[in-house]
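Only one protein chain is missing; all other protein chains are in place.
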């Protein structure tokens, strides 16, 4: 049992912390930020800065220009990046690209890697992951997948409707989940400029931290060569699991950084603003909120570290990442909500970055599986474990 | 003990309900809605519709064209209006005008009423209430008031800085709280086109339900005739209390309507959307949230009714309105937050009105005194009551 | 809408309050109190005092010597009685006798009333209600009823196993729920000294406010004449509903009194005990708890009153009493738990009555249907209402 970070990780943590404070936070009020996230121009400038500091795409494989960070190292670094809503974009570790990079590194063929992963890891293009569908399709229950892919000669012809597709607008390529004729799900890679790949519209989202926002996408006889199947036909759900557990965890890491930022802002305000004869933070009603913040962040951080360690140790981490997702998304939400409260009028207005963090963070209890679905899954596993007599006694 | 509503109130409730559904909800996606609230053009159309249906400014005195609704009647009617974010604007019962109308009806001179209250009650102009100041001024602690009013001949010369002033942009007149030379606070009425009344900027707020948004206002040697003092010099805080308890309660009423709307949207979705082989609402994880919503709305509604009855019965209702504010703002928040969760991706995007209600509602735990200030005040009263030996025993 | 109590009710409230403080509270440390509740000797003395003050069994019908209190009147009076753990016993309005009296008043034949209800209402005997069974029988799901009653000549022969039967030890008679050959449930009345009525043992319960504690009862060929069927054969579940909604609500009333008692004790302590340079109650960390207590008690009280009014108005009150049960049991629990915390070491020891109230109250979230069952039932009704298109819109 050892909670010490390695010197390498601590050193990189310092560099990222400095980078975020000096290069990223000053750009938070850049007018190129839109309600659908940083514009491409803003993204490009941020990415250039990270590249200049050698901090771009640190989680990618060395072959793809990254540092192959361990999960524990990611836990530390991604939290630092998340300290600014723009940090993950700058370092190219934002969703969904971060998870797509991870997935392609593991599953894609060499040719696919050269074509799509290399420019993605270099920050030259963006990508999207097209799985979620409007009713009656696959929402939180992936087995309800409606999008179909029908073999036609050397191609597959894909038809379907997707929404809440993060980063769709402006993405260079997409990973599409569709149901093939075997009844299973299959993943396809496709450039987005192919005929039949249609971004119908941007959705007005509460958050604004994702470049490309969230789009509604339609596939209208989208024709994809069989060679662009990602991995093997019929293994889409399996690959989704490969992608999901770590991607879910990196969400936790980034949001924890956001919560830390909100807390630091709230502490600063509580130290200076006075009311009723004292500084806000000297009122127990406020001070207790700050104390609770630190406890929620501690448990969230430890849970993330633990799950990262399980993954680094070769575990699948399904249970741990479900727990980490629920614990983190609820813990950081309590933190951010308290910060809004401490900041008062500034917390509900653009006077403070916390208002933006608040709006960004609400979706986290829903993204990557609503917490109710994780609880359902955990409960089933508990009952199955009891059935197996594998209880503790 | 009788919870029955009078026939008159029930009849008006039906009319308002129909009006909101038929005339107001269809306008919720009107492009004249801005991030700073309904534009003047949108407001004017909404007001015209309410006027046409005889539903404009129902709480104003009969002399000013209203119906002099009791507080209990307001509880019923304002909840109905709050069912749409545009409803209170349409019926001219939104903050801060609703409270200003109430205050002027009680405190203003006849001349002041003719000049300011009559057009306000008629929906022809809007107003603002300029009390809150940035640090180190009066935020949640009104005794920290920094704005000054110095007598100069027949005038007062006002200097100061205000922010979070709802409806400032576009308001026809303002009620200003300033410290006069006696050290006490005094209220002043002023048209907003006088020299020295400067709306510096609009604040970017999380909510978008208030026409005119929230502004930063500066008074730069604003000269106001002594005859435009509202009520008596030095009684500003007392009048603020006259305004606050009922205004606080009408906030509760309107937000309860918003929570009911969110809940109805969530129920509708839970009835139709399926996952994991059932309708969402047939999963206990969702069904329990809906049940909790109804319980939170019941307790909120009863608390509002009770406080309204105390006010109607002649009580000052300070304790009751503090409690109602805390109970309501936290109860409706839980409801709306659960609705977001039930709606999933739609709950955090513009696909559902609930996303807007969520952003509108967060401020309610802060407006009209942060809940922490109310709890502090309640605790002090409990200790004082114990000191007086006026405990229950 | 009127929250005013009638003069009659206020007058009786005063009398009960005085009775509890002067006659009952002084007996709380009487050594005849046992871990299974007040002993019969203690109960008899308490009942004699209430009888002397004309406060015995006030909810019974006039014909049976009571005052036929309305539900609203009961809400006021039973809360007062609950202020001491011994109060309901003294006034003969404790569970299960209170509910049994109500049920018999409505359903029993005249002969049955004379035989069982009259001495029960007079406080001469006690009764029990034998419905709950150990696994695999009827726990929270009454449809799992295992106890059988088989017709044999003019008698029924009852066999089965019941537990958590409050007041079984020492009860003069029992109401038994058993499954008759038609497959439906039927209620039977029986004296407890009949052969085959066996109280196997007393259960060690967390609470100690119920005379007779909670027993395990076995029916071993218990022979009951057909004339002792309560009401009609096969209508047991229907009568259970008649009993349950009001009985559930009277639980809420009594516990609210207990919460008020705990709160008063906590306030008194917070006013006098000092730490860190202030009285406990002057620390916001404690003061906020006291404020939250008063808010929880307000919403609980209003919810009870509202449900009582629905019942008085002729409503069945199923939804309202389910809500009242959940809201009350959770609200009063929060109150009592906070009081324990405020009282510190005294709160977890016999130094304070609050420790006993805490142990008494935990079961309330389980008794009369666990809150989860009520939430399930409420959720189903919400979905059914949506299906009927009977939503608000």
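The letters A, B and C name the chains in turn, as written, and every chain counts its residues from 1.
Convention: a residue touches a chain if its C-beta (ideal position, glycine included) is under 8 Å from a C-beta of that chain, and two chains touch if they have at least 3 such contacts.
Bear in mind the structure is a predicted one, so any value in this text is a computation, not a measurement.
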item	value
Touching residue (missing chain; options C:94, C:235, C:248 or C:283)	C:283
Touching the absent chain when the full complex is considered, from C:90, C:171, C:187 or C:205	C:205
Listed residues C:221, C:272 or C:313, member touching the removed chain	C:272
Options A:194, A:218, A:306 or A:334, residue touching the unrepresented chain	A:306
Touch criterion as defined above, residue of A:8, A:152 or A:294 at the omitted chain	A:294
Absent chain, residues of subunit A that touch it	1-6, 21, 72, 260, 264, 267-268, 270-271, 279, 281-282, 284, 286-288, 290-292, 294-295, 298-299, 302-303, 305-306, 308-310, 313, 323, 326-327, 372, 374-376, 378-380, 382-383, 386-387, 391-393
Interface with the undisplayed chain - residues on subunit B	283-285, 288
Touch list for subunit C against the chain that is not drawn	132, 135-136, 139-141, 144, 163-164, 203-207, 214, 272-276, 283, 285-286, 340-341, 344-345, 347-351, 355, 358-359, 362-363, 365-366, 370-373, 375-376
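Here is the rule we go by: only the chains that are shown with their structure count from here on.
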item	value
Chain centroid nearest the full-protein CA centroid	B
Centroid comparison with subunit C (C-alpha atoms), farthest chain	A
Busiest interface, counted in C-beta pairs	B-C
Where subunit A and subunit C are represented by their mean Cα positions, the distance between them in whole Å	51
Approximate Å spacing (C-alpha centroids) for the pair subunit A, subunit B	37
Subunit B and subunit C: spacing of chain centres that average the CA atoms, whole Å	42
For subunit A, residues that touch 2 or more chains besides their own	283, 285
